[in-house]
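Quick one: this structure, given as structure tokens, is what I'll be asking you about.
Only a single protein chain was left out; the remaining protein chains are all shown in position.
Letters are used for the chains, namely A and B, taken in the order the chains are written, and counting of residues starts over at 1 for each.
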Amino acid sequence: MLRQELKRILQSRVFIILAALTAIYFAYLTASYFFSNKQTITQYQKDAEVTNAFLSEVSDQSADGANLYNTLKEMYLEAENELGRLSAQGTGEGGQMSDEMQAEYDRWRIAMHALDCVGYQFDEYPSFAEKTIKKAYLLSNDGSQDEYTIRLNKKAVEEYNVARSFSLIDTKPAGIWHEMYSARYRYFYIFLVFVFVILSADIFCYEHTHRLCGMVFTSKNGRKCLLFAKLCSLWLIAVVTIVVITIADISVCLSIVGRELIFEPVQVLPIFRRSTADLSFLTLIIYSGVIRLLLLLLVICLVAAISTVSRNALVSLSINAVLMFTAFALYSYSIGYEKINSISGDIVLYEKRFELYEKLRGFLPVCFVNPISYVEKFDYMNICGYPISRLAVCITVTILISAVLVLTAFSRFGKASKAIRLKIKKG
Amino acid sequence: MELKFINLSKCYGKKQALIDFSATMNEGVYALLGPNGAGKSTLMNCLSDLIEPTSGKILFDGKSIKAMGADFRSIYGFMPQSYGLYPSFRAIDTLRYFARLKGIENSEKKITQLLETVNLTDSANKRVKGFSGGMKRRLGIAIALLNDPKVLVLDEPTAGLDPKERIRLRNLISEVSFDRVVIFATHIVSDVEAIAGNTILLQNGRVLKSTDTCSLIESIEGKVWEAKVRNADEAILENSFRISNITKVSDGAIIRIVSDSKPYENAVSISPSLEDVYLYYFDEAASKND
Partner (left out) sequence: MTRLMYYEWYKAFGGFKWLIIVVILIIKAVFTYQSLDVSVDFSIPIYREYISELSEMSQSKAEKFILSENERINSVLGGYTEMESAYSSGKLSLEEYKAYIKIYHDAKSKASAFNAVYQKHEQLSMLSNENRIYFYDLEWYTFGEYMGLDFFAIFLIMIFTVPIFCREHSLNTHHLNMVCKNGRTKLHITKLMLGFISGLVLGLLAYSIDFAIFGLRYGFEYSDMPIQAVMGYSHNADNVSVLGMFAAMSVSKVLWCGCLALMICGICALLRNNIISVIMCAALLFFPMQVLKLNENSPSWLYSISILSGLSGSKENIDILTPLINTAIWIVINLLVTATVYTKRRE
């Protein structure tokens, strides 16, 4: 049954058109970002090679991180002073830098890069972790000593004290990869959600659209078995889609950041400074894929439930599209960032919108369109006095909603519409 | 009035649905008879200008129907085999809508008359989504008759109707055929026998026979037999001849056979019917034995 249904779906016009559009869009997006940033990527990669070579040369001379940091800082300041001295002497012919100045400039640039890497690993990251623990403490009920606060503080200390081993390499290419990766999610995955809404609405209402109800629903496997086959087929398509996209993302990541960086902890990026997630860039991509897959599975269940009630593809599509629009609108409306407002000297730490955003991320599965937001900081919710990770809460909510929707779909699929039931009753 | 088909052909890719169909039709009832895939619906769709014939033409009173365009459609009525209606419209709204589409002004009287003719007066103000299959069929016929067409084409008009309604419709078709060309396709041979003045037999896109119904029936005079057979011989006869009817009796069966020669020792020749004609021309398996 599953095979037949899958075959029928793959051969349907709607699927072929949607698949073609998705493929074109994904290819365009990837190529556009990749090729428009090619020069920058190449430049970063070249710089990284030189910086990494420089770092390994210098690190041989130092015993530990702190010494290495001081050594590099001295080198950087020396180069800066020398550059200043040479600039004061004037530039070469036609305003170009002299060879000596160029060499000093290169040395200064490489030293700055190296200092950035080392400084982050041995100075910024540890101190930021400490600040974040304090902030986590502050977040919870203004520092009052209830049980939740104590548990949260303990958790923060535990998580942040996990030792992270960073390789001593230039991480600039990782930054540009992440920018590309994040920019893509904003539109592509929202688009993917609507693609699955349209496809699912067509599949679940197929029998009604093509007037096959009489023949299909009266056959042995024409109800629950058929619905199960439809659900599994669509879930399978969702899995394959996410796997393909994830593989593509990994390939792009590899080509930009290289094999060394792909296994580095994500904490090398500033956006992940406050993160306690034990993820590398590779596992980040896989994790994002899995979370987005959950979202697609939920969308399929939602469309199944609504389609089995509405029995009309266009009506189902409309209702689901409105629900998705509303959810995304709510999510975009509430995205905020910390603002410090001062009203006549008083300081207010958070805006209301930011609080709404945090709540939505716990209970609105469409927020899975940006799964990185769940791991980029220490992120817990107070559930009955226990700090539960926001991601875990949202996954639980997603699974529960999906289960309810699937049960609704199974109870309604194959039943006659009200008009027909009334007609039969009248005789 | 003359409707003329000249070497009409239609191919769907490699499949030839209609091959060199030629016929001249004047006022009266013409029945198209043939198995599934014979080309009946293709012919009707060509006449309705819904599909483009591969070759050939159709003339009405000497003018090409394609050239006539909307003018032909104003005197044309068609009821397809399968069609839909607007579920949210009432029956009367549906007729009013189609009256507008057919360019009929002041159609209320006509609509009331038609509703009475097809026996839908009581359901005039009910929504179509609550109609049974037969009621939808009757509404379809009313739509086809709205513009008082000179050429009326009906595809399976009596399908889904109860016997009383079928007789009513047959009588209606007979009445209206006086001054128009009525073409209908059906598998219900008794309908053809009852009202069709002319019958066209189609098979695999070709015309097998095109003549008046009486002559068609007479053409197999002496080829229809009735015999009482033993139980043991029944199966043998079924495999060897075209059997049009079997009636079981206490010591065997009375079988009606269509055959060029006497099929059984005690078989007697009886008057043929149109059903026998259908079997004679279309039952391919048994025809090998003739």
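Here is the rule we use: a residue touches a chain if its C-beta (ideal position, glycine included) is under 8 Å from a C-beta of that chain, and two chains touch if they have at least 3 such contacts.
Remember, predicted model here, so these are calculated numbers, not experimental data.
Asker: Out of A:104, A:202, A:249 or A:264, which touches the unshown chain?
Answerer: A:202
Asker: For the chain that's not shown, point to the residue among B:23, B:43, B:58 or B:85 touching it.
Answerer: Only one of B:23, B:43, B:58 or B:85 touches the chain omitted from view, namely B:85.
Asker: So which of B:15, B:63, B:100 or B:248 would be touching the chain we can't see?
Answerer: B:100
Asker: Could I get the residues of chain A that touch the absent chain, sorted low to high?
Answerer: 13-14, 17-18, 21, 25, 28-29, 32-33, 36, 187, 191, 194, 198, 201-202, 209, 313-314, 317-318, 321-322, 325, 329, 333, 339-345, 347, 352-353
Asker: Identify the residues of chain B touching the omitted chain, counting contacts across the whole complex.
Answerer: 45, 48-52, 70, 73-74, 76-78, 80, 82-89, 93, 96-98, 100-103, 140, 143, 147
Keep this in mind: only the chains that are shown with their structure count from here on.
Asker: How big is the gap, in whole Å, between where the Cα atoms of chain A centre and where those of chain B centre?
Answerer: From the centre of chain A to the centre of chain B is 65 Å.
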